[in-house]
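Incomplete set of chains, arranged as in the complex.
Labels run A and B following the written order; every chain starts at residue 1.
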């Protein structure tokens, strides 16, 4: 597989600065790229280091004002703020948003494998199955009754799909995933392996009466039946080994464009707003509402029944016990405004010194008292 | 499916206040309920808002002293502390513990699907298999040798059950769960999907000698064989994607009535006492003993070889490094008494201000010194 720079430029609405006939055989990162490969540079840090990549070509921003090849050894170069070592044996493609365009070229060189559009004979499918064109079902899959699936869907090895599940078009369910009954999944959704969707929420009723009873043998935590379901809207990607519980009644709702990383826990009746990003090992307790375009950084924990406003950012490992306003950035345990947390965090390590000073001051003052 | 209020009252030992012939077609939450649905109100917050639900009927506490329908527009109403808007077009059922009774009615309208009591032909079962009545085994299940299973057990799609596993009556193993050899599971247990029970503990021997050897190629961390097993007693529910390691020798023991949420880690030789609740993403390190009726809130971490007393509560994301006495409530990292943590937590955000004051005081005193 190869492309000339001209062909690449055409694919990404770019303009070649250099050799249009250069042949590119692959993509790589800035410092790993070799002669026949293309990479990208979108921020000054990399743009200034253009002379240090061994790539054959680099995708750069539209407005990048490079010194023309011919004058590269001129003193003007450093005047432009570039690394003095830039002696560009490489070609450039100027375009908008180089990073995104680069990933398009990456997709060209590493196309995702086309599903085989067959239904494995060892898969088991229930009654009243309705499905669209180009369905792929892998081996050892079980699909329940009254399931409805759209076009171009791929369901990989070992997946379980319960009764009355609905799946849209172009959705991919990776191996060994569990989708419990009545889950609703939109189009262009990806569910990564090991994930469980529609498990029962962690809900139990407990009362003093029963605790007395229990000494006689009864259980004290009676399971609350979970009559709700999970709804996952279009363009969502759910990471590996996530657990998304069904609603007690009503739905747990992952809205359009949300992306979750691995080992994320989303409890019953949570709503995650459009295009929010949930990083690895985050936990969200029951009935909390996450707004749109929110970012929850890794290992953050969000208590139940809270409201996290649109565009809010929660820092890594933060412990959120109260509502967060739209656009706010919070960090720490308990979560506080991020700027405040930065100060607090920097003072934490000075606490021993502060304590010493405080004790010294106290003595000092007491001494004075005595002296007076 | 429908029930009259009279029929519902009969099912939950209640007394109808209002129209006994009213037909109920489903259940819902307080504010989502519609005319043909029933909901419940167990605390003053909801009882005062009875006029605001659109439910046809509400289950309320036995001792709830409602103004009779006829006098609802009297001034007495507000005197009783109710919302002035209460104009009860709804009927009530008075009973003990409305929440729990409500969930019984919920179970009636949303009965769990009856297992089909068949053994899928594509499941594989080892030698010396002993089982009781009404066994259901789903598709693509593997069961090892010398497994013993009680009555009314359901094992769903893709489950692996190792050799010499024992399972009691009325237990449900959800899809894609892994139960390694020699695990013992009681009656009325539910294991949610993706969970792994009986994995080897994280135990390795390491010694200086071997570290030297290793430079010559050997491994430095030699695996400790795990000869123990996991025992799960009656009425336990294990959440999705839990990992419960087997004992090094002896057992890891989850006692009667324990409930774990999702993504919980329980290490080798841990004991979790009866009726304890372990919320999502908690981790318990090796050989720790958790007492009875303990609550470990979400993301808490408990170090190894500790003892958490009966009835103790560990707050969310707390880091427990020492034993916790019975009945104590601890929070924070490192864990401390909860009330103290609340104070500490509130002071954390004042640290920058405290530091400024301290520095100012110091200067002040030094100035005085100079002045004196």
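Before moving on, here are some points about what is shown:
The definition used in the following text is that a contact is a pair of C-beta atoms (placed from the backbone, for glycine too) under 8 Å apart; a residue touches a chain by one contact, two chains touch by 3 or more.
What you see is a predicted model, and the numbers here were worked out from it, not measured in a lab.
Depicted are 2 of the identical subunits; the complete assembly encoded in this structure file consists of 3 such copies.
Operating definition for what follows: only the chains that are shown with their structure count from here on.
As a whole-number value, the distance joining the C-alpha centres of subunit A and subunit B reads 27 Å.
Residue ranges of subunit A in contact with subunit B, taken from their complex: 122, 124, 140, 142, 158, 160, 163, 176-178, 180-181, 194-196, 199-200, 202, 204-205, 207, 209, 211, 214, 219-225, 227, 241, 243, 245, 248-250, 263, 265, 267, 281, 283, 285, 299, 301, 303, 317, 319, 321, 332-334, 336, 340, 343-344, 347-348, 350, 354, 357-358, 361, 364-365. Of all residues in subunit B, only 27-29, 32, 96-97, 99-100, 103, 106-107, 109-110, 112-113, 120, 122, 138-140, 156-158, 174-176, 190, 192-194, 235, 237, 239-241, 256-257, 259, 261-263, 275, 277, 279-281, 293, 298-299, 316-317, 332-333, 345, 348-349, 351-352, 354-355, 358, 361-362, 365 touch subunit A in the complex they form.
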